[in-house]
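Structure provided below as structure tokens; questions to follow.
In this view, the complex is presented without one of its protein chains, the others remaining in place.
Chain IDs A, B and C follow the sequence of writing; residue 1 opens each chain.
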Amino acid sequence: MTQASDTMAPAAQTRTVRLVYFAWVRERVGRAEEQVELPAEVATVLDLVRWLKARDEGYAAAFADETLVRAAINQTHVKPGTSLDGAREIAFFPPMTGG
Amino acid sequence: MTQASDTMAPAAQTRTVRLVYFAWVRERVGRAEEQVELPAEVATVLDLVRWLKARDEGYAAAFADETLVRAAINQTHVKPGTSLDGAREIAFFPPMTGG
Amino acid sequence: MTPTIRIQREDFDLAAEIATLSGGRRDIGAVVSFTGLCRDEGGTLAALELEHYPGMAEAEIARVAEEAAARWPLLGLLAIHRFGRVAPGEQIVLVIATSAHRRAAFEAADFMMDYLKTRAPFWKREHLADGTTGGWVEAKGEDDDAARRWE
Partner (left out) sequence: MTPTIRIQREDFDLAAEIATLSGGRRDIGAVVSFTGLCRDEGGTLAALELEHYPGMAEAEIARVAEEAAARWPLLGLLAIHRFGRVAPGEQIVLVIATSAHRRAAFEAADFMMDYLKTRAPFWKREHLADGTTGGWVEAKGEDDDAARRWE
């Protein structure tokens, strides 16, 4: 994690990312989007979920079932273990019900 | 074969049936339809095919491959071994190419 | 649910047929349509001429439709097959299946087409772009294989 993996990410130990939430994840979190500074130890999607859950009850409720909420990085589906390197926009949402 | 199996069929040893032909079977036979008197020994579709083949070269050409031409009795698909009992209209045609 | 079956020389209108099947209903979740068109075969074909067995064509498609209706929970089912001369780009056959859910609608329409191909008494003859009459289109083994998927 010492390499700067993306030109958009600062070389420092924290990174600013945009978080966006949809459907009941958005409702439980209480907002549609926010900017956050990620500490260096938050390396994967699952790290971020656990870091958010510790913030307050809304996040804790949204991510109560860590395996249920889906995530996307820069508008592409990712798995809980995916690295946040290069992430500018991270989205969390329930399983899709379109179509 | 001593029973009268259909009220449309005469009780005698010969029966009058309508034969209809389609596509290249019609072209080879040289007509679209005809009435024929079937002798008693023509009991199945395959019997009829062989009886027709003996009539002239057109029929012989149409039914050269006995397994290729399809048949229907009273507008329902049948197999070569199907009995002609109750047959009023017997159709012969190539494999279907609709749709 | 009574299937609609029509054998006709005239062209058909997909949107109008869907509107008739769906009209006013609020229980349909899925509409699948299949339209079969005449291809020009790389410019070699002037037209297809479709011969059919009147009476049996309707009866056989109706039998196939009854099988589909027994097999899937359909809310509507329609099949139209044209006969006579059809030019490249023109429509030949239409199947529409409606259901509460997509799987039934997809499978029923697919099944209808496979069985139409192999059981409905229609035969296609080619008229070629050079003015000659081509041969009768030959049945394809892959169509029989497709129909057997449903057995």
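In the analysis below, a residue touches a chain if its C-beta (ideal position, glycine included) is under 8 Å from a C-beta of that chain, and two chains touch if they have at least 3 such contacts.
Please read all numbers here as calculations on a predicted model, not as lab measurements.
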For the full complex, contacts between the hidden chain and the displayed ones involve A, C
Contact residues on chain C toward the hidden chain run 13-15, 18, 22, 24-40, 42, 88-89, 100, 102-103, 105-106, 109-110, 113, 146
Pick out the residues on chain A that sit against the missing chain. 20, 22-24, 72, 75-77, 91, 93-99
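The rule is short, and it goes like this: only the chains that are shown with their structure count from here on.
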Note, CA centroid farthest from chain C's centroid sits on chain A
With chain centres taken as the means of their Cα atoms, state the distance from chain A to chain C in Å. 50
Round to the nearest whole Å and give the separation of the Cα centres of chain B and chain C. 28
Centre-to-centre distance between chain B and chain A (centres being mean Cα positions), rounded to whole Å: 74
